[in-house]
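A single protein chain has been omitted; all remaining protein chains appear in their positions.
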Amino acid sequence: MEFNFNSTEPIYQQVAEQLTEAIFSGSFAENEQIPSTTEISKQFHINPATVLKGMNLLVAKELIEKRRGIGMFVKVGAVATIEQQRRESFYTDYILNLVTEAQKLGLSQEKLIQLIERGYQDDANSN
Amino acid sequence: MTQIQISNISKKFGHHNVLQDVSLTLQPNTIYGLFGRNGAGKSTLLNIIANRIFPSGGAVEMDNQSAIENDRALANMFLMSEIDMYSERMKIEKIFKQTELCYGSFDWGLARKLAQKFDLKLDAKFGGLSTGYHSIVKLIIGLSVPVNFVFFDEPVLGLDANHRELFYQELLQTYEERPRTFLISTHLIEEIAHIVEHVFMIDKGKIVIDGETESIVANSYAVTGPKKTVEEYTAGLNVIGHNLLGGLQTSYVYGQLDDNRIIPDTVKLEHVDLQKLFVYLTNGGGKHVEG
Partner (left out) sequence: MLKGKVSRLVLYNFRESIIRLMWTFVWFIGITILLPNLFSLTINGLSNLRFNLASLDFTIVSVFFLFADAAIFKYDYFKWTIQNGISRHTAWWGKIGGTLLLTAVIVVIDIVETFARGEQLTNLFGLAGHSFGANVANVIQLYIAFLMVSVTGLVVGYMMALLSKRGKAVVIIGVPVVMIVALTYLARALVRARVDWNGVINFIKVVLGYSNQNGTVNLLNGSLIMIVWILVCLGISYLVSQKLRLRRD
């Protein structure tokens, strides 16, 4: 596992994001234990309270769960949950920004749809 | 829970005001950062808290009792400083034993483990060690004494990158195992920016920032864009520094932005990290804002 931190976003959010990414990519499999706060804290020089805050964010999102006396585990179905959440935020994160940028550049709705189709074609060709 | 309260501390050396009206509180089980440039008054402040020198004015209290010449308070704190307080002729193991004698107990398990990890020979004489190993001996003692307040003044002085890494890891490990308060004074902010929960920045003997690391970063902004637009947008805000590259200006703001102002299209807004904030705040510009 490799964390890349920038120093301007709140660290606990970055911890949560990086862990989510690791779960989504399968680095931490469902029903498996994730590293403890101490381990993450020691390895990346982050205050354990900050790490815990990030983890609690994931607990709230039902991606991980605490098993008493053992540690934090990836919940069964976590990958599906992440996918679900990402789909929900896809519209606000990508589509809205895409439309705003297109309008700034004076691209029409038609042109934008054309561009999206081209993107799909290129992707299909490159694979 | 035990806390340390420092109120209105001032210190004069001759006519020079080294500290002016410094007040701060140290809560239990928290890692604090004390950041300041060389000569800002960090060591003086720590020396006053640990009773090594006397303040010209103000009070140091532990649980509402003066900590000055107070054995119970003193036995609950440890200051590791640049000045070597131990006898040069003494062997490391004897220094540990003496520390145990005075503090009543000593975590020999941790001390031995750390000595091994840092490759420190316990039968070496203190005076025969390098600056880096002087720091290491003092760090090990600081982590092994049974106190609730540990003050590290430039803890990584003379330590190479590997040893610094090791120190931060061991610090966090022992902090998890036995939570207590650490106050780390340094001018190397980047390395411990994520370790400290709460930051004090001191400049020319005054506290200029006292706040949670997260909220400090959340309250500091880099505003980048055309010079004129940036200046208009940041007018009246607490601008602590500028960068000008051709017509492109970055202004660094510490404190609340004006929510009523619309962020211009051509302006980019980012947060600033502690190190940059520190550089601009202690470069002479900016007003004082409590975080």
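Labels A and B are assigned to the chains in the order they are written; within every chain, residues are numbered from 1.
Here is the rule we use: a contact is a pair of C-beta atoms (placed from the backbone, for glycine too) under 8 Å apart; a residue touches a chain by one contact, two chains touch by 3 or more.
Every value quoted in this text rests on a predicted model; they were computed, and no experiment measured them.
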Touched by the hidden chain, restricted to displayed chains: B
Touch with the missing chain holds, among B:47, B:220 or B:282, for B:47
Absent-chain contact - pick from B:1, B:83 or B:161: B:83
For the chain that's not shown, point to the residue among B:120, B:147, B:257 or B:279 touching it. B:147
Using the touch definition from the top, which of B:72, B:187, B:228 or B:261 touches the missing chain? B:72
Provide the residue numbers of subunit B that touch the chain removed from this figure. 47, 50-54, 69-72, 74-79, 83, 85-87, 98-99, 101-104, 147
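Here is the rule we go by: only the chains that are shown with their structure count from here on.
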Note which residues of subunit A are touching subunit B in the complex, please. 5, 7-12, 37-38, 41-50
Contacts from subunit B onto subunit A in the complex sit at residues 31, 168-169, 172-173, 175-176, 190-197, 214, 217-218, 270-275
